[in-house]
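Quick notes on the structure that follows.
All protein chains but one are shown in place.
Let's look at chain A:
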Amino acid sequence: MDDLRPVATAGQSYTFGYLDDQTKRMIRRALLKAVAIPGYQVPFASREMPMPYGWGTGGVQVTAACLTPEDCLKVIDQGADDTTNAVSIRKFFERVAGVATTERTPEASVIQTRHRVPETPLREDQILVYQVPIPEPLRFLEPRETEARKMHALEEYGLMHVKLYEDIARHGHIATSYAYPVKVEGRYVMDPSPIPKFDNPKLESPALQLFGAGREQRIYALPPHTRVVSLDFEDHPFEPSKADHPCALCGAEDSYLDEVITDDSGTRMYVCSDTDYCATRRDQIATTATGDRA
């Protein structure tokens, strides 16, 4: 990836956003179909990207197919903008698309994410692109791909509840805590990618949400305001987990927290996983404090 020179100085000319126009058209067609059939996995011809599978090649291709020169891109990995993965994808698009980038959720028009939905509520003019490792929610129950596809086609989803049944039988409650399956618009069962189930309620959003699985060559989507219901039982209703601490840095009580070990003796601290949300709150608190003093 470091070999890539900025578009302008490169001997060859990259198309805007790295992918050639034909590939982008192919991906956009898949995206349109995905938006037309919420939660349905659309096959697409995934391209080799200058990064290994598992590094978000699906998400990167979807982002590349969506970006326009006016866009402002944010990239997050487990809630943070500054991990290696997030930084390298952001740099990649700075080079091959020359778009503006940001760490601020409200400023971004396109957000590529791995494993989290931002805490700051999204708007209708924003697109959230998920990197997806395994798009098939039935995979671990029905390993045969053809049979899984048939089950989707015929809406035979009893097996999803067998999995939840097994959870309760073994743990006394539904222990699935991430990649928690959802039903989309009362039709397709969908894997929301490995986000914590805490984020599931945020899947009903004004923003357009796109999911790209590179290795598995699947794209799926949640158009704005799509109904997304987390699967559960009448007597074991879905509960988004909630930490019983406030964030140690910003005091937020409504955000998803990471456990951080702060010294060699194993002292633990719980802080917001969404670094932008946390920093913004701390700034606000500091400003308010300064304002009070003046």
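Convention: a residue touches a chain if its C-beta (ideal position, glycine included) is under 8 Å from a C-beta of that chain, and two chains touch if they have at least 3 such contacts; residues count from 1.
Heads up, the rule we're going with is that contacts and distances are computed from a predicted model.
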Remark   = The chain not rendered here carries, per UniProt and among "Acetolactate synthase 2 small subunit", "NAD(P)H-flavin reductase", "ABC transporter domain-containing protein" or "Putative phosphonates utilization ATP-binding protein PhnK", the name "Putative phosphonates utilization ATP-binding protein PhnK"
Request  = Touching the absent chain in the whole complex: find that residue among A:87, A:168, A:249 or A:279.
outcome  = A:168
Key: Identified contact with the non-displayed chain, of A:72, A:100 or A:159   = A:159
Request  = Over the whole complex, note the residues of chain A touching the chain we left out.
outcome  = 150, 154, 156, 158-159, 161-162, 165-166, 168-170, 233-236
